[in-house]
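Shown here is a partial selection of chains from the complex, left in place.
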Amino acid sequence: MGAVVGIVANPVRADEPMSPRSPIEYRDAAPEVRAVFDDIKRTRQVDDVNNFWKYLAHDPRTLKRTWESVKEIMTAGALDALTKEMIYLAVSVTNGCAYCIASHNAAARKAGMTEAMFGELMAVVGMANETNRLANGYRVPVDPAFEA
Amino acid sequence: MGAVVGIVANPVRADEPMSPRSPIEYRDAAPEVRAVFDDIKRTRQVDDVNNFWKYLAHDPRTLKRTWESVKEIMTAGALDALTKEMIYLAVSVTNGCAYCIASHNAAARKAGMTEAMFGELMAVVGMANETNRLANGYRVPVDPAFEA
Amino acid sequence: MGAVVGIVANPVRADEPMSPRSPIEYRDAAPEVRAVFDDIKRTRQVDDVNNFWKYLAHDPRTLKRTWESVKEIMTAGALDALTKEMIYLAVSVTNGCAYCIASHNAAARKAGMTEAMFGELMAVVGMANETNRLANGYRVPVDPAFEA
């Protein structure tokens, strides 16, 4: 880990800007990043990739592995693509991930989620989060019928 | 709040048992609890209710409100009952609620979830939990296309 | 689930706006939504409802059920209304729900929470979140005295 430093080391002035990461656009991307961007655009038939991929591009290995996993997982199989997008949204809402809620809300709509389906999805997510805590708080033991 | 006490007040000996709650069985239940138990058994066509309801029975108002909400929410509507159970399971897995994972795994299977569907459900839940953190950590701003 | 589509289906251009939901104002609301809005305004003696209710209005059933549950739960009973608002805030802070922190901070202040009470509330919430992880990490088994 090389020259590791203590809490008082490497001081920077409070007014010294620490630029956060910025998105990497196609025109500025390295070849291995462009290859992933191209595959995303081809697979999803879009003209540009979302910010998520432009930020992951800072780490081409994570970009590649994540896209390949997403592509494998989100393709229709035993579950259709819409159901998968709604499950994705349910998790993102539970975790409170603002970006993921916005992007998977859009993805679920694109896959066919109607306003009525969204309303029921949210009702289930809310109820599950409530009963999860009721089960925790009352310390409910798992029924033997679920364990045998 | 009546006789409220400080941190050193009301001492109990470390070896004095503090019995946790126990399930309330039908035979010991008050009439308003029995009414809810009866409705659960009738609706679900089961001989007995799960531990969750037997523990909530300590608070008949919460028991009644929770059951009525669950019954309203989990009935097939714009989403079928199986999809709802899988969303419930996805939330419970994300929160790590052991009881809820066990009971809704069983409920989802009863509603038709095959092993292949469970496998894909878990793959989506895992991936969503991963990308939620990648989006957080890279501080990805929401794309204008999701906001306009 | 009708015409369910795959990951490559239903393409939209990346620059095609996906309008997020907007609040439903009283003047645009359906009768069953207005009935709930009226009850909120009457119960809370306010001139307008918060954004939370205007968004839930997209799903009138969830709006109605949620308001009726909140009204039942948040009314003073064995716990006074201020204590309930502080517990609500403690949960919202733990979950990191920005909207809920803002609204229940306001609600708790309205119910009588002073700055000193808020300070102690936050200290407890912070400490609980810390010791929850110490207990997890050290894998502390539950004392027999809490189980007997």
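Observations on the structure shown:
Each chain carries a letter (A, B and C) given by its place in the written order, and its residues are counted from 1.
Simple rule for what comes next: a contact is a pair of C-beta atoms (placed from the backbone, for glycine too) under 8 Å apart; a residue touches a chain by one contact, two chains touch by 3 or more.
Keep in mind the model is a prediction, meaning the values are calculated, not measured.
Sequence-identical chains make up the whole complex; the displayed set comprises 3, and the total in this structure is 6 copies.
The rule we apply is simple: only the chains that are shown with their structure count from here on.
Where subunit A touches subunit C, the two copies mostly use different residue numbers: shared numbers make up under half of all numbers in play. The mean-CA centres of subunit A and subunit C are about 23 angstrom from one another, to the nearest whole unit. Subunit B and subunit C have CA centres that are 17 Å apart.
In subunit C, the residues that reach two or more other chains under the touch definition are 1, 14-15, 18, 20, 61, 65. Contact residues on subunit B toward subunit C in their complex (touch as defined above): 1, 14-20, 61, 65, 69, 72, 79-80, 83, 143, 145-148.
Within the complex formed with subunit A, the residues of subunit B that make contact are 20-21, 50-52, 55-56, 58, 62, 66, 69-70, 73-74, 77-79, 83-84, 86-88, 90-92, 94-95, 97-100, 102-106, 114, 116-117, 119-121, 123-125, 127-132, 134-136, 138-143, 145-147. Every residue of subunit A that touches subunit C in the complex is listed here, in rising order: 43-50, 71, 74-76, 80-83, 96, 102, 105-106, 109-112, 115-116, 118-120, 122-123, 126.
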